[in-house]
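A single protein chain has been removed from this complex, and every other one stays in its place.
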Amino acid sequence: MKLADGLVYGGDYNPEQWPRETWTEDMRLMREAGVNLVTLGVFAWGTVETADGVFDFGWLDEIIGLLHENGIGIDLATPTAAPPSWLHTAHPEILPFDGDLYQQPPGGRNAWCPSSPVFRRYALRIAEQLARRYGEHPALRLWHVGNELGGGNARCYCDVSAAAFRQWLHERHGGVEAVNQAWGTNVWGHRYNHYDEILPPRGKHGAPNPGLFLDYERYSSDALLAHYLAEREVLQRFSDRPVTTNLMVGPGAQVADYARWAPYTDIVANDHYTLVDDPDRAIELACSGDRMRGMTRQREPWLLMEHSTGGPSWQQRNRAKDPGEIARNSLAHVARGSDGAMFFQWRAAATGAEQFHSAMLPHSGTGSRVWREVVELGGMLRSLAEVAGSRVEPARVAMIVDDESGWYLQHGLKPHRGLRYGRELRAWHRALWRRQVLTDLIPVTGVTDGGLDGYDLVLVPGLMLVHDEVAAALAAVPARGGTLLVTYLSGVCDPAGRVRTGGFPGAFRDVLGVFTDEFYPLQAGEEVPLDDGGVVRDWTERVQAVDAGVVVSYTGSSLAGGPAVTRRAYGEGAAWYVSAALPASSIEAITERLVAEAGLPRTVRAPPGLEAVRRIGDDAAYLFLINHRDEPVEVVAEGIDLLTDEKAGPVTVVPAGGVRVVRESSVETPRRAV
Amino acid sequence: MKLADGLVYGGDYNPEQWPRETWTEDMRLMREAGVNLVTLGVFAWGTVETADGVFDFGWLDEIIGLLHENGIGIDLATPTAAPPSWLHTAHPEILPFDGDLYQQPPGGRNAWCPSSPVFRRYALRIAEQLARRYGEHPALRLWHVGNELGGGNARCYCDVSAAAFRQWLHERHGGVEAVNQAWGTNVWGHRYNHYDEILPPRGKHGAPNPGLFLDYERYSSDALLAHYLAEREVLQRFSDRPVTTNLMVGPGAQVADYARWAPYTDIVANDHYTLVDDPDRAIELACSGDRMRGMTRQREPWLLMEHSTGGPSWQQRNRAKDPGEIARNSLAHVARGSDGAMFFQWRAAATGAEQFHSAMLPHSGTGSRVWREVVELGGMLRSLAEVAGSRVEPARVAMIVDDESGWYLQHGLKPHRGLRYGRELRAWHRALWRRQVLTDLIPVTGVTDGGLDGYDLVLVPGLMLVHDEVAAALAAVPARGGTLLVTYLSGVCDPAGRVRTGGFPGAFRDVLGVFTDEFYPLQAGEEVPLDDGGVVRDWTERVQAVDAGVVVSYTGSSLAGGPAVTRRAYGEGAAWYVSAALPASSIEAITERLVAEAGLPRTVRAPPGLEAVRRIGDDAAYLFLINHRDEPVEVVAEGIDLLTDEKAGPVTVVPAGGVRVVRESSVETPRRAV
Partner (left out) sequence: MKLADGLVYGGDYNPEQWPRETWTEDMRLMREAGVNLVTLGVFAWGTVETADGVFDFGWLDEIIGLLHENGIGIDLATPTAAPPSWLHTAHPEILPFDGDLYQQPPGGRNAWCPSSPVFRRYALRIAEQLARRYGEHPALRLWHVGNELGGGNARCYCDVSAAAFRQWLHERHGGVEAVNQAWGTNVWGHRYNHYDEILPPRGKHGAPNPGLFLDYERYSSDALLAHYLAEREVLQRFSDRPVTTNLMVGPGAQVADYARWAPYTDIVANDHYTLVDDPDRAIELACSGDRMRGMTRQREPWLLMEHSTGGPSWQQRNRAKDPGEIARNSLAHVARGSDGAMFFQWRAAATGAEQFHSAMLPHSGTGSRVWREVVELGGMLRSLAEVAGSRVEPARVAMIVDDESGWYLQHGLKPHRGLRYGRELRAWHRALWRRQVLTDLIPVTGVTDGGLDGYDLVLVPGLMLVHDEVAAALAAVPARGGTLLVTYLSGVCDPAGRVRTGGFPGAFRDVLGVFTDEFYPLQAGEEVPLDDGGVVRDWTERVQAVDAGVVVSYTGSSLAGGPAVTRRAYGEGAAWYVSAALPASSIEAITERLVAEAGLPRTVRAPPGLEAVRRIGDDAAYLFLINHRDEPVEVVAEGIDLLTDEKAGPVTVVPAGGVRVVRESSVETPRRAV
């Protein structure tokens, strides 16, 4: 059973917040908008299980029937994100504790400890009830386990978690002496004799042992995953429908290591919200989409489970979207592999913490601009129905992503405590985006076993922790004629977080042909000029180009004359080291050269801001053209414009702020076997 | 018995901090300064009740006698703001808990939970002891219950408070299902089955249900009021003297809903401290005074119970007052209805947390500028004795004030989390102040039942929560030929905090003839130009002028061409909607037009910064002229200058930084019946 005929369109639907007469209006308006899937029941635990073991399915039967009658599919949530008040009253011990052992009060979201056996028992019971009752319902298309797992409970530091952590450590490390070795506990004299001496890294403002910190991050992600798997197992026992959970993935280090979860979902699903004060938020969105695709097995379609029609509620100044931005955002996700676009939420709530969150049907009703654009978007997605199931054209650029490195970089006493993991990742992705060069963001777990085959350019931003095998797989790229580009702080530690001594960048020193003997983090406001005309802030290093050419050099500071960027030639291939936090201008220039040297094709040739991605189906190719500029852009593209069902090309004009999707007459782009 | 002959002058007096020889000097210097009332005993609990149930009235008898002999009246405090150390040691459970359940240690002020029955028992016992002993003392003029109630204990989140809150909810809402409806608890799945599942909105940094938040604010204010009433009841049992408590009221949202308390005081009393880094602090002071007057029943006199002669102690950089500022501040309060001016405190303390707080008699003694100005001010107030009891001339402008709306606006997930409730209120008051147009700040509770009769212009800044009846009373203003001006975010919710759907500004949409479908909060640094030459920051909306004229439009952003300010004509009346956070220049221009169109009289015609307010007694009118400018200002005013006892006018010159009070020969200002 497919999620929908064609692309998915809809959002979270919380009918329990509204009287019956509203339900009738909802059905009519959903049909008007072309909604074909709704996520139901996310917050409905307390209205279904009205008291401990007392179930009231009446209203849920009714709304499910109504949706079914109206031809709307259901993505049914296990409501475990929102434990009922009676459960918190009876078992306050399930509420999570932060690193200062402050226990979160009820009233928020995901207010439960991932390792709590008490919560697990209750969660599986309600999941089983739903699975038994609706598991074979014809309207049911998908199971939605909980909601945004880790949003509110990504880390719990309670004693139950401490015990679970010790068990996890035992399974990972064996005897406690292995832990002492991994963490180097003799530093500061904290070695352990027994597992029961080990505590979570409480005291979140302190400077715990970084190995302890890192393993607690890993344990925490695994604890949440274990909960997901337990719910999934129950659902699968009573239902043959696909199971997923909505991740929360942007370009930075995430609250959980979702890339390691993705294989356990039947369709990878994401909630994505732009940060309203980010001027490059359209590129950030594309980066997120590219990362989602990289989390699938074979670049098959994924699903945008939530985004917004306008201002979210949780940011400081919840900006509305610009005209057309809803469609641009939605279709950018589709272009990058989502088989639809869903929103939080269908109807704006009148109450509750998120009462001012935007929705498909806003407070101001059908007379609003948002509603008009929502109806238009529904029409667009219907026009694009044949795109469903197609895959994004294979990229020839890969960027390696690793949450663990991100956590490590951003935590504790580091050479520069202000560096953010997503910075270099986004900066290099941005330069490629501006050139219409598609990038796959590959989790570090996908690097070995041929995961890099077919990529001509591999970028390694801030991969602080690196296995020897991963380093070897990356070193093989230039050796086989590809191009490898590594940025600063990559490779400096092993996977346990131990510094690789002998010079930086550690695991990559040999392949890059460089030797950094000392880091030179810059102070706030400090600038170091480069011989390419740019200026570096935040990070420099003293590098020796032992066996590499110098591409960019410093012209100021005590590093003047020394290299900032090096390139080691390998026949057709090359290995670059970017030792500085380069300005955009330098990254642009280097990217231009990388694209030229590696012969990377651009999806289309257009000015920056014209986003172009191709999906390839069994019978046709679909070129998505999204114009983020204030003026129309001409693109060489020929075929049928699916949104208008008119002929397009040979030159297609994409209006300012507009979108076109062309079913192409002929596609000559090189394809890579999946 | 009057508080004093003529106007009140004095301050807090804490003789228990000083040896007997100092008392003698105090009497002499108080007489020199013209002090006629002192607030005694605020922090004296532990020196009167030296141990549990052990009382030592000796020293208090002595100082009361001494004051009486010197003709100085007494405002006797129940000392319940400062529980003795022995009480905190015996009953630490009375110390309040914050929203993170962190219990306040002893050592601060008002260190007690308002709902604590234990504290209540002790507080009423000491109050009764004082009432029995001094209730009929000839020097006693006023009872002063506690001190700055809510300063330190405005919110307590302990379990005792939780139980009291549930009781309060039960009385307000009836069954728990009514609470579920009011708060919309199905959102995020937090519905309650029983009252005992309801907790205070603990976790002050989270995003609790806004209905829960709002009711806890209300409960907290009521809990403090209940304590005040309990003490008052004891005092009234043994004494016939008036009873009050010193509120803390500025223009913003206050720590308690003091407007609802005011009817329970025999004279409304306020503590007012300017914020030393506020360049408009003189206007802020006037705004506070106008608000105090609006809290009285019929604009009768109120009392400034505390202000300062110089730097306070609790601000970051405790600026001294400029020359003449003590008199300007004091007489601005008197002009706006205070029957005197009192200070914290008489003699600067040498020890304690506030050891660097200014006082009437500073550390540097009688050789100081402060002392000279204090003595001068005493003389001024004596010259103004006949002003006592007169009432401020009726204003024709009302501004609606509502702490609940302020709390709601400033809390939780809002479209723009940085907006402050007092912002628009102060901005419009400022424009009127600069035109010498008097404004009454009316609590929203005073709007119905004819409370707006006689006002030609009614301003409604940020009234986020609005009852249907209040909305109706405000809608009647333009209908009867008056002018109504409503600013953004007003009317968007009902009193429970539920969004009024169907378009903004909700309850005011019809009367204003507008329809806002979406809010456009601006990002930090973002500016949108207007066609009146101004520039908007922070807040814009997309408005349709459905049945209204457009006064000011946007010329930039995606709203370009759309209205920012609208005006709907109603015969002689008009209804304005200000949908944007206007700059001062736009507010000035609109105010100029409002004043002209409504034919509002200016108290005098003078440049901005000459503050002018008239009080009207049984036999005469008193024109207060306060010059905040650096140069002399000429004003048409004729009569007797009470401060010099010389003839003034027909043109009166007010010196730079100076004050004049003219008993007017003739007053032609229209008066409104009280």
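For clarity, chains are labelled A and B in written order, and residue numbers in each chain start from 1.
Keep this in mind: a residue touches a chain if its C-beta (ideal position, glycine included) is under 8 Å from a C-beta of that chain, and two chains touch if they have at least 3 such contacts.
Just so you know, these numbers come straight off a predicted model, no measurement behind them.
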Considering the complete complex, of B:R319, B:R420, B:H467 or B:R629, the missing chain is touched by B:R319
Among the options A:G412, A:G549, A:P608 or A:G658, which residue touches the chain absent from this view? A:G412
Of A:V54, A:A163 or A:V187, which one is in contact with the hidden chain? A:V187
In terms of residues, what is the contact footprint of the unshown chain on chain B? 14, 16-17, 43-47, 50-51, 79, 81-86, 88-89, 102, 104-109, 276-277, 310-311, 313-314, 316-320, 322-323, 348-357, 362-365, 367-370
Interface residues of chain A (partner: the chain not displayed): 100, 183-194, 196-199, 201-203, 206-212, 412-418, 497-499, 501-504, 515-524, 538, 542, 558
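In this section, only the chains that are shown with their structure count from here on.
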When centres are defined as mean Cα positions, the distance from chain A to chain B in whole Å is 49
